[in-house]
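These notes are about the structure you will find just below.
Only one protein chain is missing; all other protein chains are in place.
On to subunit A.
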């Protein structure tokens, strides 16, 4: 597989074509839920994402919805992340965020940790992206939006 094919894995192309969670949903007014929204842009290439998160009273992700435009890497990454964090406790979301950042710093080598890669699931498909320094920020855009929307929801302070 060429390095280009390593970057554009089929799972990434599929998510870019059929994104999960795309289309902003109003946060349900369920009792005890917290909601947050974040808008992130990558000014060098114009990638953009607006993301909403809904957090249960127990401190788990109840739902993520988003709207965005940009390259296949940025859009697929938000999509994969949306699937990955559904129903996940915030402490685990924080761990996944850390692992994904580690993966993006791996220069194509991956995490060399089966448990970590299992936890990241489809998100490990972005390993190839980490060989292209200019594209790493594309893959991280959605994760930045999730982190910021969680902070804005106030859920991080209470969890």
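Going forward, a residue touches a chain if its C-beta (ideal position, glycine included) is under 8 Å from a C-beta of that chain, and two chains touch if they have at least 3 such contacts; residues count from 1.
By our rule, contacts and distances are computed from a predicted model.
A.B. asks: Tell me the UniProt name of the left-out chain, picking from "Cysteine desulfurase", "Anti-sigma factor antagonist", "ABC transporter permease" or "histidine kinase".
C.D. replies: Protein name of the absent chain (UniProt record): "Cysteine desulfurase".
A.B. asks: Tell me where the left-out chain touches subunit A, residue by residue.
C.D. replies: 2-4, 7-8, 13, 17, 44-48, 69-73, 132, 135, 138
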